[in-house]
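Dumping the structure here so I can ask a few things about it.
Of the protein chains in this complex, one is absent; all others appear in place.
Think of it as A and B in the order they're written, each chain with its own count starting at 1.
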Amino acid sequence: MLEVDAVSKQFGGLAALSNVSFNIQKGEIVSLIGPNGAGKTTCLNVITGFYKPTAGQVRYLGADVAGLAPFAIAQRGLIRTFQKTNVLKGLTVFGNVLTARHRHGETSLLRTVFAGKAQRIGERRLRDEAAAIVETVGLGNRMNAEAESLSCGELRLLEVAVALSAGPDLLMLDEPAAGLNTQEAQELGGILKTLVGTHVQAILLVEHNMALVMAVSDRIVVLNFGQKLAEGAPAEIRSNPDVIEAYLGRPAA
Amino acid sequence: MDLFLQLSANGLVLGMFYALSALGLTLVFGLMRVVNFAHGELYVVGGLIGWALTETLGLNFFVTLAIVVVVLGIAGYLIDRLLITWVRGQGEEPTILLTIGLSIFITNTALLIVGTTPQTVLSPFKSKPLFLGPVVLTQSRLFLVAICAALIVGAYLLIQRTGLGRAMRATFQDPMAAQLVGIRTAHIYGFTLALGAALAGAAGMLLGSIYVVQATIGGVVSLKAFVVVILGGMGSFPGAIVGGLILGLAEALWGGYVNTGYVDAIGFGLVIVMLLVRPYGLFGKRIERA
Partner (left out) sequence: MAFERNVLLTALVLALFAPLVLQGDYAMHIGVNIMFSVMLATSLNLIVGYIGEFPLGHTAFFGIGAYTAALLSVRAGLSFYITVPAAAVVAAVSGVLIGAVTLRLRGPFFVIVTLCFAEVLRLVANNWVDLTNGPMGLSGIAKPSLAMSGDILWQKVTFFYIGLLLAGISLFVSYRFVYSNVGRAAIAVRENRFVAQSVGIWPFYFGLVTFALAAGIGGLAGGFYAHYFSYVGPEVFGFSFMISMIIMVLAGGKGTLVGPVVGAVIVVLLEEYLRDFKELRFSIFGLIVVAIVIFLPRGLMGFITRRHETYKGPDKAIPADKAELRDA
């Protein structure tokens, strides 16, 4: 589905990403991990169009998407969340998710103004679908609460709901478990696993929470200093010495 | 060719005046991220005080200038401490709206007090023409250019070389850190706006001696100042000077060669082009991307 091909990203003299390649197949959950500053979020930003790569290609379903505007990439089905919680603060939970359903609704102003029965039915359908998604992530009891009143964990769930509502084929989550306690992270992992095949076709997870990563991933890609360090199944990665060294350092000689 | 030189000379002189008028605006933005839409009105107030003291009370020009600087400085300080401080954390829009409201209030109160008649500030300089080659300039304008330059240099020294200036720059870079090293940021914000207001008022008085002082011109002055600041870059000291000179030259040349009716439009045209091509101006650092 997604091919990241020899992507590099330079910021002035800093090489945030060097020659990173990996891909994601349908039905997979792939995790992108690495120490802080390894370039994970940069990679995500390049894939989703918030940065242009300095070199390399990003292909989605065969088509080259590097350099497209973020909304255009999102319209193709690549939906992401953000590291710093980003939701529409002035709206309710339902309002957020309903707004995110945008791609499936009417976008013409003329048809909106002269809306007839068909538009009204469509709008009603949109609302029901949005409500269903709120239930799916487990925020049903906060349906009409204002986004500002949500706890940190609930906000993270809202972000996932917003991303889901946009109807992604490939869902990309940037540190969704940040700020969640163990139980919340486990619940999130459970939700993610049920999503693949039903709501989304694949998931790319950028995460620090190793328990979550090990529990849900089919494959793991490790970045360090902007370069791909290792790739493989969770068990392989866990015992890979380079990975261990990257996170923990070498024992004193 | 002579016409070109004359127009250029006029333009540069005008440009220096624009530069001084705009300097307060760009400094307040650069040091406080506040866009002061009441800037033109502070200019007008400076001019009106200048007129009142020189013409009605017969005070000395330079003494009046000093008084204007002090009074406007205090006004700026109070505006910040009493009004702007309420909305400081809320983003750009509230300060924009607040200063717009303030500008409406000042303009109309001034109109109530002095009426619409244009006045001038009594200047000690003669209008004697000086001939510099093919170019003719009046003595008064040249003296004013000199005073403008002196004020600009003074402001520069204040910001770069004094403790107060350092405190201002530190507060802008990181208010929290500045507080941690003992800078009383609330006062600093007040002093910054005081500086901006004082410069505006001084410009109003100085230019009021060769142009007019009128309660209604605040809007035009603000607009021209914004043109200068956008051309040169919001927050950039050299930008205000270069921007001012560019605007002055553009207006003089356009007015002389093309058409005097649309002279003001050339500034707006330049702004629109600049905002499309290089929104942060010639010297600006922040990029306002869409």
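Quick notes
Going forward, contacts are C-beta pairs under 8 Å (C-beta built on N, C-alpha and C of every residue); 3 or more make two chains touch, one makes a residue touch a chain.
Treat the numbers as computed from the prediction; the structure is a model and nothing was measured.
If you put the hidden chain back, the residue from B:L97, B:L130, B:A150 or B:V258 that touches it is B:L97.
The chain not shown here is touched by just one of A:A163, A:L188, A:V216 or A:L229, and that residue is A:A163.
Summary of contacts with the chain left out: across A:A74, A:L192 or A:I237, the touching residue is A:A74.
Where chain A meets the chain that is not shown, the touching residues are 48, 50, 69-72, 74-75, 79-82, 86-92, 94-95, 98-103, 105-109, 112-113, 115, 117, 120-121, 123-124, 126-128, 130-131, 134, 143-144, 146, 162-163, 165-166.
If you put the missing chain back, the residues of chain B touching it would be 29, 35, 37, 83, 86-87, 90, 92-94, 96-98, 100-109, 111-112, 219, 223, 226-227, 230, 234, 261-262, 264-265, 268-269, 271-272, 275-276, 279, 288, 290.
As a convention for this text, only the chains that are shown with their structure count from here on.
The distance from the centre of chain A to the centre of chain B, each centre being the mean of the chain's C-alpha atoms, comes to 49 Å.
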